[in-house]
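Please see the structure below; I have some questions.
Removed: one protein chain of the complex. Kept in place: all other protein chains.
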Amino acid sequence: MVSELYKRELIELSHNPYHFGKPKKIFSSHETFNPLCGDKITVYQSIDPSKAIELWFESVSCIICSASASILMKHSEGMDLNDGLEFIKEVQNAINDGSLCNHKFPKALHCLEEINNYPSRITCATLPWKTAFELLK
Amino acid sequence: MVSELYKRELIELSHNPYHFGKPKKIFSSHETFNPLCGDKITVYQSIDPSKAIELWFESVSCIICSASASILMKHSEGMDLNDGLEFIKEVQNAINDGSLCNHKFPKALHCLEEINNYPSRITCATLPWKTAFELLK
Amino acid sequence: MNTKKKEVLNKIRDEFPILDQKINGEDLIYLDNAASTQKPKSVINAIKDYYENDHSNVHRGVHTLSVRATEAYENARVKVAEFLNSPNVHQIIFTKGTTDSINLIASSVTNLVQKDDEILITSMEHHSNIVPWQELCKRTGAVLKVIPINKNGELLIDEYANMISSRTKIISIVHLSNTLGTINPVEDIIEIAKSHDVITVIDGAQAAGHLPIDVQKLDCDFYLFSGHKIFGPTGIGVLYGKENILNEIDPYQFGGEMILKVTFEETTYNDLPHKFEAGTPNIAGAVGIGASIDFINGLDRDLAHQHEMSLHDYALEKLEEIGGVRIIGNASNKSAIISFVIDGLHPHDIGTIINQKGIAVRTGHHCTMPLMDFYSIPGTVRASFSIYNNHSEVDKLIDAIKLAIKMLK
Partner (left out) sequence: MNTKKKEVLNKIRDEFPILDQKINGEDLIYLDNAASTQKPKSVINAIKDYYENDHSNVHRGVHTLSVRATEAYENARVKVAEFLNSPNVHQIIFTKGTTDSINLIASSVTNLVQKDDEILITSMEHHSNIVPWQELCKRTGAVLKVIPINKNGELLIDEYANMISSRTKIISIVHLSNTLGTINPVEDIIEIAKSHDVITVIDGAQAAGHLPIDVQKLDCDFYLFSGHKIFGPTGIGVLYGKENILNEIDPYQFGGEMILKVTFEETTYNDLPHKFEAGTPNIAGAVGIGASIDFINGLDRDLAHQHEMSLHDYALEKLEEIGGVRIIGNASNKSAIISFVIDGLHPHDIGTIINQKGIAVRTGHHCTMPLMDFYSIPGTVRASFSIYNNHSEVDKLIDAIKLAIKMLK
């Protein structure tokens, strides 16, 4: 059921995403497009990533993408660069194969698990993670 | 029946075509290809066509094409240029629509009438006429 | 609607086997016709029959199947020629689709285009009618100019008349916009272009299935469309061209069929239409597009048009009653395509939710990104109607949209 995809918490997240907007200082940034719809997301790193990860984002995007970005911003914050990159890669894979309900991931990610049943929307969920990886790698 | 297409007289004609080969003197010449098979035919006019038509031909070609060319060489010989061009045009059309058995055409042409039932071979029959028309027009 | 008409329409709908299915437990409601139409039995069977009875390679064979396949293929060309009222059959070139047709032209005219020449397109073009011209401009140093539109989605004809000049070489415009539904006044546009000796290219991808097309009356140099948008198969398209220009421009692809004579030193090209059809063609595709033209010819086209427009008008009325809905494209001359956005909601989320109710609409930029930029929107929800849709489907669409709004707000 589509109501399982559009869980309340997901919708809320998308209405009030964490670290949405340009940060005051920009260390680096990367922009990508969702090939499905042309939606654009820009991910910013506000400080030197060798110190810690601190991401912000701007996008015109759907609920799935905004909520996914919000979770990324929040849960990568303060991570060490290498750990962060690994985390991002793992989440990307888990979104693709529907294994987000794994104890190693933050609970917030569970609300994206259903996306695996909507193959045309998977890129909406992975786009922020893909963009952040490109930015930080 | 295919034996009606390959009438004895047609085969004989193709074995011994009239005015086959380069004439001693060449006034003009034109070469074309059969798009079906790549066969080449060259038609030569040996004298000034404003005096009279006198055609020769060289070709590597099938029975249909050789016989058709032979008939053309023979029956256009000595014609006035305008009459000749009209004759050539009319025969081309008649080959296409299967109306060669018309009293206005030389009897020799009747042996080509069946070609109309072999659509893929029509160009074999019309090629010499088309080439001659291009040459003389 | 009277019962007679209803019966006719129901009968037509029965011709489309795909429509008779459940999606997520609900009746399929297919409103994505501008992306691709469904296929009537007659088209599906024509392809099947061809493969079961007549298939062979064409043109160079003397055996019966080859003759039959050639006839099937060439008969399809005759049907297309009549469909467009082309003066000659050999002015019809089969391609892979509209995109292939435009790429063919944009590539083959290269030698006619010089530095600083201008190519005109419009703000409402499909990417297929933008990017090939950008590439032509890159190759030649020509300049791409864009005819603007107003917020209703109508071309600014006066601007166009000002933009066209002796530098203009080509104008390529969409007949019927896939995003806005706008029907452009192509006759007038072509007339103005002709008076400046400009080559006219009409992208008829959307128009060919909905409007009667007469290329002689239009007097355009090129007209293009795709089989899959006129009830025909995928992988086949049409390029109509005026004879003189088809003879003048270069061939596009090279290989079998398009040659008369090949040596390693030199190659002689074949006559029209073969000059532009290299390689084994999509024979079954041509057979299919022929059958789709027969299908269209068998329709009462006035009835079809009335019916589609009545669905359009009805849906528009109902949509406008929903709070927060904004219609994108309000041209005075329109076809049965409705694009809209809903305040605060993303088209994809709406599309995903109404799909739960069995409803197929297209969401996104519809391959018209510059147009999305013009309206400052990321994309739209687009419902596009065909002859087999009906009013109760519109009702369900409206209900589903209301549900989506409730769920997502």
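As written, the chains take the letters A, B and C, and residue 1 is the first residue of each chain.
Everything below uses one rule, namely that a contact is a pair of C-beta atoms (placed from the backbone, for glycine too) under 8 Å apart; a residue touches a chain by one contact, two chains touch by 3 or more.
None of the values given here were measured: they were computed from a predicted structure.
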{"item": "Omitted-chain contact residue, chosen from C:Gly181, C:Gly241, C:Gly285 or C:Pro378", "value": "C:Gly285"}
{"item": "Options C:His228, C:Lys242, C:His274 or C:Lys396, residue touching the unrepresented chain", "value": "C:His228"}
{"item": "Touching residue (missing chain; options C:Ala360, C:Ile377 or C:Ile398)", "value": "C:Ala360"}
{"item": "Residues of chain A in contact with the chain not shown", "value": "33, 35-38, 40, 118-121"}
{"item": "Touch list for chain C against the chain that is not drawn", "value": "17-18, 21, 23-24, 28, 30, 32, 35-36, 38-39, 43-44, 47-48, 51-57, 60-66, 96-100, 102-103, 106, 126-132, 134-135, 144, 146, 226, 228, 233-236, 253-256, 258-259, 261-264, 267, 278-285, 348, 351-352, 355, 359-364, 367, 369-370, 373"}
{"item": "Residues from chain B at the interface with the omitted partner, ascending", "value": "1-3, 5-6, 11, 36-39, 60-64, 118, 121, 124"}
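Here, only the chains that are shown with their structure count from here on.
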{"item": "Chain of greatest Cα-centre distance to chain C", "value": "B"}
{"item": "Approximate Å spacing (C-alpha centroids) for the pair chain B, chain C", "value": "46"}
{"item": "Per-residue overlap in chain A, given as positions that touch at least 2 other chains", "value": "none"}
{"item": "Overlap residues in chain C, where contacts from two or more other chains coincide", "value": "none"}
